[in-house]
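Mind looking over this structure? Questions follow.
Only a single protein chain was left out; the remaining protein chains are all shown in position.
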Amino acid sequence: MQIRIDNASNRPVYQQIIDQVKRDIALGRLIKDEKLPTVRQLAKQLAINPNTIAKAYRQLEGEGIIVTKPGSGAFIASLDSSLSKAVRKKLLSDELERIAVEAFHMQVDKETLLELFNNAVEKLNVPSKKPPSGVPKGGQSNE
Amino acid sequence: MNDNVIKVENLVKYFDGRCVLDGINFTVPRGCIYGLLGRNGAGKTTIIRILLGLEPVTRGRTFLLDTESPNLSPKVRGRIGCVAEGHNLIQNYKVERLIKLCKDLSLQWNDESFGHLIETFRLPMDRKVRDLSMGMRAQLNLSLAMAIEPELLILDDPTLGLDTVARRQFLELAIEVIQKQDRTILFCSHILSDVERIADRIGILTAGKLVVDCPMEQLKERIKKLRVIFSESVPANLYLTEIINQQIQGREMTITVANWNKQKQAILETFKPSSCTEIPMSLEDIFIECTKPNPQPVEVS
Partner (left out) sequence: MLTLIKREIHDHPLFFIGSVILSTVLIGLSIATLKGHYWIELTAFDSPAGTIVSTILVFVFFGMGAVQMDTDRTRKISAFISILSVSRNRILLAKIIAGLLAILIALVPLAVTVTILLRIHIPPIPVFHVMVLEIFSGTFLITLACYFIGLQAGWNSGRLPPVIIGLILTCILLTLIIIKGFMPEIMIILTLFTVASLIRTWHLFMSTPL
């Protein structure tokens, strides 16, 4: 698990850890039942206060994203695709909000912004929503 | 036991008629890592010297391990490890002799872990302290402080003059200390990224006052910088409590507020701004905002 702490960020360190774990799960880099590094290991690896990591792990556990087993460590909880999807949606919507703010400060109007967005979607071939009837039960859309 | 290892009560210090510390209050509970930030000359070293009983207070009291600073007995001092600014140690002694002196004067000494540190840092025994590089002196200083298995570690700008690798080694060492139960650390540093990484609580010293004293993780939530734009001019009667900084340019007002909450949000909204966006702040940004000269320092707690 590769976590990077950004000192220029406006998010507290523990929040950055939480964000990156969620991101890794959403992007499939962390899979179900995978073992996370212990608080000590991660503290040593990143050179951060173990209490910060412990707090991040506690919050992740509270949100049901990881499970800690005493004596064994922390593991990625079994996630259903809807939770993963919710996380992914949130990540994207946060990103989009940031772009909207930028646009505001750059004084780019709404229509231009939407035009730019549609151009990007076209250019990068973002697929449309699949019709509901064709999806097998329990299948995961992995991106 | 959740007692307070460090207690500072209404500390006031004057140097030659100039007020350096103007009513400082804070406590550091056991097991906490407290990062004290401030610009050069803000008074961080003075606070540490006062805590250690090296300087007298003008007014107020300070306590280390429940003992008032001027009365620190050798027994209590033996439980405190100290790394002083500049890592001066005793310049003309050989490393070996300095180590022996510290060992003979200590209450407890962990030879094994000390030897391990010396090996890791590859500190030469027969060289004089003044012939060591700053980085090596810092490592020696830290090793000596840790060898006595201190309950409290006081570090004054410990990474000053260290190169990147040495700094990372120091941080890792500090984290090893933290892993041990009930060890408390007070440290001052200029390197904000280091402080952000390892501190539990942070204090920012400006103009003789502690303008910030709160848990690290809440700092970024409590201090907000907002760009507020009004359709006409900025209302003259706009008043929010705990403003750290305020700049007005035409219709636009940039304001940094401490202890941001819903009430303040509501108050701001009553003035009907046409837009209000948050400007993200890193620890460095927060530090710079809080240390700008300001007639009314505000306390974030």
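We call the chains A and B, going by the order they appear; numbering starts again at 1 in every chain.
In the analysis below, a contact is a pair of C-beta atoms (placed from the backbone, for glycine too) under 8 Å apart; a residue touches a chain by one contact, two chains touch by 3 or more.
Predicted model only: the values in this text are computed from it and were never measured.
When the full complex is examined, the chain removed from view is found to touch B.
Considering B:16, B:104, B:126 or B:232, the position touching the chain not shown turns out to be B:104 (whole complex). Note that of B:47, B:65, B:84 or B:166, the residue touching the chain absent from this view is B:84. Only one of the listed residues, B:74, B:250 or B:293, touches the absent chain: B:74.
In the full complex, chain B touches the omitted chain through residues 49, 52, 54-56, 73-75, 77-78, 80, 82, 84, 88-92, 101-102, 104-107, 148.
To be clear about the criterion, only the chains that are shown with their structure count from here on.
Within the complex, the chain A residues that touch chain B are 5, 7-15, 40, 43-44, 46-52, 55, 101, 104-105. Interface residues of chain B, counted against chain A in their complex, comprise 33, 168, 171-172, 175, 178-179, 192-193, 196-200, 216-221, 275, 277, 280-285.
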